[in-house]
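Only one protein chain is missing; all other protein chains are in place.
Chain nomenclature is as follows: A and B, assigned in order of appearance, with residue numbering initiated at 1 for each chain independently.
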Amino acid sequence: MKKVFLFALSLTLLLSLTACGGGSSTTNGEVNVYNWGEYIDEDLLEEFEEETGIKVNYTTYSDNESMYSTLKNGSAEYDVIIPSDYMISRLIEEDMLETIDFDNVPNFANIDDDYKNLDYDPTNEYSVPYMWGVVGIVYNTTMVDYTPTSWDVLWDEDLSGQILMFDNSRDAIGIALKSLGYSYNTTDEAEIIEAVDKLIEQKPLVQAYVMDQIFDKMEAGEAAVGPYYAGDAITMISENPDLAFVFPEEGSNYYVDAMCIPKGAANKENAEAFINFMCEPEVMAANAEEIYYSTPSSAAKELLEDELKDSDIAYPAQEVMDKAEVYVNLPQTVLDLYDEEWIRLKAA
Amino acid sequence: MRKNGFFARLGLILTMIFLYAPIVVLIVFSFNSSKSRTVWTGFSLQWYVELFDDSRILSALATTLEVSVLAMVFSTVLGTMAAIGFYNMRKRPRTVCMAINNIPMTNADIITGVSLMLLFVFAIGAFNSTLGQLTGVTLKLGFATLLLAHITFDIPYVILSVLPKLNQCDPNIEEAALDLGATPWQAFLKVVLPEIQPGVLNGAIMAFTMSVDDFVISYFTAGSSTSTLAMEVYSMTRKRISPEINALSTLMFVVVLSLLAIVNIRSARQEKAAAARAAKLQGKG
Partner (left out) sequence: MKKKYLAIPYVVWMAIFVIVPLCLVVGYSLVNPEGQLTLENFKALTQYWTVFATSFRLAIIATAVCLLIGYPIAYWISREGPGVKRIAMIAMMLPMWMNFLLRTYAWMSLLENTGIINTLLANLGVFKLINAVFGTELTYFPMINTPGAVVLGMVYNYLPFMILPIYTVIDKIDTRVIEAAEDLGANGVQVFRKIIFPLSLPGVLSGITMVFIPSVSTFAISKLLGGGMTLLLGDLIEMQFYGNAYNPYLGSAISLVMMVIVLICMAVMNHFGEGEEGAVYF
């Protein structure tokens, strides 16, 4: 028995030693970054670690709503999160964000004024823009024999079993609202229910509800059409040249994702150092080159390769932008309705 | 012993194909030279190279081994103690204890996971808003909560494999040892422990396996900065899939295969040796 105890004890010691050994190489603490999947050039994380000696614990989420749940259920501690506009205003409203000390983020000057003081954070105390983009439709030109111009292609019965759909309530219900001619931000219960009815009508045609799984499915020709974010569409097209991307004529969603610090973050200064690092023009450019999303900084845009800089998908024409609508945060009763209706769709 | 007919053999073979076809596919495509999981484009070891370059997977592997070994040690000690305690209880309290002990095993994993998460979040919240504020310590979900959860679901398996061995023990032997002047501790070490040792060992192995294999309970109790291999695999399947997963599966399969082979060859040998010894003894008699 003694031997067992000794063995256990030495094992514990050994393990705690290795744990310390891992930690001691980075003396400046750590920063817990929580980001969308496929949404950063991971080499930049190492670069940041080398530059500052701060260890990055990097984890990902698939959509704003699950990020919110994880924050809310208190199971995790993060220092930097990168939600979208409407989610940021929800987090501000619920007092879930720290104000950022902009003295620690001098690189904020590199962000264009167009992306400062936006509606979701009017006084710009809580957020630093990360990337922006517009939602559109990715389709496989060998499988869809016309050029889709409308969200209706997602309801095309000829494509039954080949259609992918967003696996998060805001984007999916939003598309149905838009194709019915309503606003993304409607608070009218009847309109939202009508939209979900339309999604239930679509369900038999849908192959799968996806988030980042769409990359594999579209690239491999597993599905013909699906809505996704513009930057990711460029990634998919670069992997499979048969793919194409359009902005539907009904209008679409224009989003800004920004870096924020959740309330009570344990490493607030490290978080600010990280945010500052991500705002260096070279870093922003390298990041944009990797994930193809649109950068909110002209200084960074100048550093991009011409092909990306001139891309109509990453930097859409003015008429697309005119028709694009930003999500705003919805009142709690509507959010509850969204949750209920979303489950009604998934359970249908 | 009557032998199986043609259909029975065929059924067995088909079942084996069903069980192994997916694994064969995984292994074959771990050597594919392109990212495709369905089209063979040539032999390459690049996914293995990338796997060993992937610091996230490696650290998840380390976490998995650490938590499994620690949970195994703690649950084996606690579980063996508890089994001895239960064995010496009167019938009624023992029935109650065994019923509670069975809960984590019969309950769905997701319920164990969710309930433990509620407990941890509740306790941590209570601590952080009172004692934590006084002392400046903030707790969070992480390795410690993961370990507590693993010990909790491991112990019942240890108890279940130790108890039957205790039931087989002859209580008179221990009494004899005590009568002959052994201290209770000596009697335990020299008499009881060797008797129940196979059960303890079996329980330890089971606890370790359960810990390595667990996904659901870890998913709910590990928090943000700790990730086990199973959690890492899950998050990988939710993103763009890299054949690194195939490489990982292949390696795990090979490790398990060799472990099982070693264990079985050893036990087969021991059985043979035991049979030979028995034959000799009988010869003597």
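For this structure, a couple of remarks:
Here, a residue touches a chain if its C-beta (ideal position, glycine included) is under 8 Å from a C-beta of that chain, and two chains touch if they have at least 3 such contacts.
Keep in mind the model is a prediction, meaning the values are calculated, not measured.
Contact with the omitted chain, checked across B:51, B:70, B:117 or B:146, is made by B:117. Screening B:51, B:124, B:160 or B:177 for touch with the missing chain picks out B:160. Among B:51, B:124 or B:248, only B:248 touches the chain left out of the display. Within the whole complex, the absent chain has one touching residue among B:84, B:141 or B:191, and that is B:84.
For chain A, the residues touching the absent chain in the complete assembly are 63, 65-66, 68-70, 72-73, 75, 161, 167-169, 203, 206-210, 220-223, 339-340, 342-344, 346-348. Residues of chain B in touch with the missing chain: 1-4, 8-9, 11-12, 15-16, 18-23, 25-26, 29, 37-39, 78-79, 81-82, 84-89, 97, 100-101, 103-112, 114-119, 122, 148-149, 151-152, 155, 157, 160-161, 164, 184, 206, 209, 212-213, 215-216, 220, 229-230, 233-234, 237-238, 241, 245, 248-249, 252-253, 256-257, 260, 264, 268.
In this text, only the chains that are shown with their structure count from here on.
Mean C-alpha positions place chain A and chain B at a centre distance of 37 Å. Every residue of chain B that touches chain A in the complex is listed here, in rising order: 36, 38, 56, 59, 62, 66, 69-70, 73-74, 77, 117, 120-121, 124-125, 138, 140-141, 188-189, 193, 220-221, 223-225, 227, 235, 238-241. Chain A makes touch with chain B in their complex at residues 1, 4-5, 7-8, 11-12, 15, 18-19, 22, 30, 32, 34, 37-38, 57-60, 62, 70, 73-78, 211-213, 215-216, 220, 264, 266.
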